[in-house]
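A protein chain is absent from this complex, but the other protein chains hold their places.
Labels A, B and C are assigned to the chains in the order they are written; within every chain, residues are numbered from 1.
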Amino acid sequence: MAIEGSKEEGRAPRIRLGMVGGGAGAFIGAVHRMAARLDDQFDLIAGALSSTPEKAIASGRDLGLDPSRTYSSYKEMAIREAKLKNGIEAVSIVTPNHVHYDAAKEFLKRGIHVICDKPLTSNLADAKKLKKVADESGALFILTHNYTGYPMVRQAREMVADGALGDIRIVQAEYPQDWLTEAVEQTGSKQAAWRTDPAQSGAGGSTGDIGTHAYNLASFISGLELDSLAADLDSFVEGRRLDDNAHVMLRFKANGSEKPAKGMLWCSQVAPGHENGLKVRVYGTKGGLEWVQADPNYLWFTPFGGEKRLITRGGVGAGAAAARVTRVPSGHPEGYLEAFATIYSEAARAINARKAGEAVDPAVIYPTVDDGVKGVAFVEACVASSRKNGGWIKL
Amino acid sequence: MAIEGSKEEGRAPRIRLGMVGGGAGAFIGAVHRMAARLDDQFDLIAGALSSTPEKAIASGRDLGLDPSRTYSSYKEMAIREAKLKNGIEAVSIVTPNHVHYDAAKEFLKRGIHVICDKPLTSNLADAKKLKKVADESGALFILTHNYTGYPMVRQAREMVADGALGDIRIVQAEYPQDWLTEAVEQTGSKQAAWRTDPAQSGAGGSTGDIGTHAYNLASFISGLELDSLAADLDSFVEGRRLDDNAHVMLRFKANGSEKPAKGMLWCSQVAPGHENGLKVRVYGTKGGLEWVQADPNYLWFTPFGGEKRLITRGGVGAGAAAARVTRVPSGHPEGYLEAFATIYSEAARAINARKAGEAVDPAVIYPTVDDGVKGVAFVEACVASSRKNGGWIKL
Amino acid sequence: MAIEGSKEEGRAPRIRLGMVGGGAGAFIGAVHRMAARLDDQFDLIAGALSSTPEKAIASGRDLGLDPSRTYSSYKEMAIREAKLKNGIEAVSIVTPNHVHYDAAKEFLKRGIHVICDKPLTSNLADAKKLKKVADESGALFILTHNYTGYPMVRQAREMVADGALGDIRIVQAEYPQDWLTEAVEQTGSKQAAWRTDPAQSGAGGSTGDIGTHAYNLASFISGLELDSLAADLDSFVEGRRLDDNAHVMLRFKANGSEKPAKGMLWCSQVAPGHENGLKVRVYGTKGGLEWVQADPNYLWFTPFGGEKRLITRGGVGAGAAAARVTRVPSGHPEGYLEAFATIYSEAARAINARKAGEAVDPAVIYPTVDDGVKGVAFVEACVASSRKNGGWIKL
Partner (left out) sequence: MAIEGSKEEGRAPRIRLGMVGGGAGAFIGAVHRMAARLDDQFDLIAGALSSTPEKAIASGRDLGLDPSRTYSSYKEMAIREAKLKNGIEAVSIVTPNHVHYDAAKEFLKRGIHVICDKPLTSNLADAKKLKKVADESGALFILTHNYTGYPMVRQAREMVADGALGDIRIVQAEYPQDWLTEAVEQTGSKQAAWRTDPAQSGAGGSTGDIGTHAYNLASFISGLELDSLAADLDSFVEGRRLDDNAHVMLRFKANGSEKPAKGMLWCSQVAPGHENGLKVRVYGTKGGLEWVQADPNYLWFTPFGGEKRLITRGGVGAGAAAARVTRVPSGHPEGYLEAFATIYSEAARAINARKAGEAVDPAVIYPTVDDGVKGVAFVEACVASSRKNGGWIKL
């Protein structure tokens, strides 16, 4: 309602940033760069943007990087940058999944903070090793489960934590898409090709690419820990090697409530009519809420016995958790890039606190290597359950 | 777009109708009566509206029934009406579930057509017996799975049958409500009391009351036969004896498609924010569609590779199946009572054809005793699967 | 939320009803008949359904009327029915506008209550004469501004009257349609033909057919009296003789508020994408509300300084005014026919009270001949203002 000044923090010196992957034509690399720029906390100054030298050089030039800071090997970048006086302080890893572990390791062990795309790795063994490296490194590890950066997702989490929904009973999460309805991985789509290739993606297809997002968000909002799951996975498209549709029943751990909560999760890449249909609904003894990624500035909340109400980003019903990651007043929508940028800004706050030798403000939230391990465990549990004809698998 | 005359058929003589149950204060009895009146095909002339004589008499009087046609026993009504020259030709049974079998039998065996509320019976054994009685009776049996009367549900079914969605891969059905979020069955709600009482409802709570609707509609629209299911049922409310939330994974029988379709079904009576949140979504190789009961005049359809489009009742995109059950032009919404009335009008068409010794128009559609048996089998399979920790149960 | 019994009143003996107009192929006649049946307060027993004798007879037969009660002249019907012991007590007039006055007069002067379609007449002189006849007749006159029968419209009116919006400042009303985007009156559409013919419709096209509805509803909800208007009318379609689009600025009379309220009204029959896009929005010092006819079970209310909330028909936020015209529980949508039926049931309550020599319950609401006069005055003011290049016209 009010428009008393949008939010822009006084800036610490920008953090020197490198990037692994994300050369010309990549989707997620450009997203990371825009996200890193929006709040002006980072300077992208180095890159191993491609393992093909010519492509690495061309991409670096397009981005205005100093040619001496353009590498075709992330290992070389890690070694050299760690020695430079003005070397990178943090690195964004935006490669296909199977590269995450090796790349992250090189930077972490040299004390360079890592901002890494999800899923964490292409298998659980790597995920656990990466967690160990990260824990021992002293560097920070930020996983870009970007949807957790949406203000209304923060609002939802805060409301659940504050008891506005009472004891949580039910969580419904879904993430349908339609872009793999046909076998586009066989007709030249690079994005489709690596996502449907077990060697690059790991054991999960839709479960890894988007199911992990739905799972992460369901946990993030509900505050619940998953106990076990039963899954029925399919590869509907002829010749596809990874799941493109997954039905999952969820059982959460007890959380002080009368009975443990239950849930369902659906992810699909073959559901015509859905672009990025991520939706999370949570129901408790006192109320229910619903959030839809495509309309992210809205949070629907119904207190039991009351009317359904619309909480808007920046609006009167939004609390402190949403406000601290809100940039523009209510009614002017923020989108995907802003949410992604919030992950970067939270990372910057943590990195700056670390540099200053201070504790990180407890309000700062970002997904960690632990969330990453959970995500990969979720994928492997889905695959294992489905192979056991939908038997329950403990997480 | 056009408003060239709403639909009203020339009327055969009204069918003489009786009613069992549905006395003062009942929800569904009044609904049946309004539905029977709307298209002017029935005359309600007799009733066993309550088993309490005073209440039966009072309710009959309120409805303007001739006192000599007011009964306190459905058996007495069946016997007497069958002998009258102008006795009832059909009867509506709107009692709690456990009475359906006994009541229906009395009328069917005397050649009186039965219009019966769902679920068919409170257990599968009764359901099968009732099917036998119905099949042998020569009378018609119409089950009021009323949602199948919505024009846009007919439209969806027709589009699937016509191949507009290609081979069906995924069916998502849900029916959340919130009215049993608290233990209102313990504080005087009669509607809640019988629905949560195994003796009156059978083995299923939410599964029987609303899950059967979602299941029926998913099958009706998709044209698919359920092969097996895996279910996780809960009674979240302390002291409740039947399920109030159910998560179900579905596997359908192969249907000429590349791979059998899969589905999920969620029904709940403890999901705050949902009044009658029945929704069915179907996805195939060529497109997807979505229908929401609360906004029943809309059908969302996305042909794969095209834009999402809104098909409206009476609008340009609606076909013959919807048109024949549409009463008023597009833009003027029809609702729940109209859909319910369509079941009655379809019943009237079948009864009138029977009276005339003619074949029923193949376009006439209504749920039958077979659908009823399937519904009860679904409930019992859900309960059985849940008791087996979510193991798959063949239907 | 609760479903404790839907609403059905104990029935007084049905009121004997006749109908003028509404023969085969008519849109609104069938609507009136369904509306009259739904709540079981009327028996249609006589009709002058067409001025063409063969068509009158055939239509009467289709409706199951006694041939002796089928007339081809409304005057003859009025004379004969008035003499019969069991003659009609009320008549529905559903002809084109120019017939309303003459027909209504014949019944009113014989003490037969009139339920008449809107607009009241095709010109203001007739409207005033009809008012005089009605006032002097002792019979009741009910105008079917059917949208006032929607429960959420009643809710909106009640909220405004109760001060939930504070002093009203702004009213926005619109009623766009698209069915006259092309010159269908020249290619065989009977519905279009009379609506675009000054001899049958009067001076207003879209203003008379739908603008009157928007105006009526704006007044009904806001409780405000129109003071003056400035209008800009167009006939966009080549050769069309009446307006098919109207832009109107409204000034209301002061109503105890700080400043008189202002408004805008748009009606159109050439706006592609709109079926019956009637929408009314009202804003005051304390809150705002919005109602959309196509989604009639929802009322959006925002208290200033609070969150937008959704009040649903039958839901927790709905008050007494809505409850008394609600038939089925929340979540099961009621539609156009139910709202129309409510006008009939309100008429029945008034007629029955009159028969019983009792005062009409003050809660009973229906549009009267006065509303009809206002509607015709509105149309003529729009036309006059437009001719004066949009100068203000006092009502």
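Simple rule for what comes next: contacts are C-beta pairs under 8 Å (C-beta built on N, C-alpha and C of every residue); 3 or more make two chains touch, one makes a residue touch a chain.
Quick caveat: nothing in here was measured; it's all calculated off a predicted structure.
In the complete assembly, the contact with the undisplayed chain comes from A:190, out of A:132, A:190, A:253 or A:388. Of C:102, C:182 or C:295, it is C:182 that touches the chain left out of the display. When the omitted chain is restored, the residue from A:40, A:167 or A:227 that touches it is A:40.
The omitted chain makes contact with subunit A at the following residues, 1-8, 10-11, 13-14, 25-28, 30-31, 33-34, 37-40, 61-64, 177-179, 184, 189-191, 274-277, 293-297, 312, 314-315, 327-338. Panel shows subunit C; residues 165, 169-170, 172, 178, 181-182, 230, 232, 234, 236, 238, 245, 247, 249, 251, 258-259, 262-264, 266, 268, 270-274, 281, 283-290, 300-304, 308, 389-392 of it touch the chain omitted from the view.
Interface residues of subunit B facing the missing partner chain: 1, 305-312, 315-317.
Assume only the chains that are shown with their structure count from here on.
When chain centres are set by their Cα atoms, the one at the greatest distance from subunit C is A. One finds 54 Å separating the Cα centroids of subunit A and subunit C.
For subunit A, residues that reach two or more other chains under the stated contact definition are 308.
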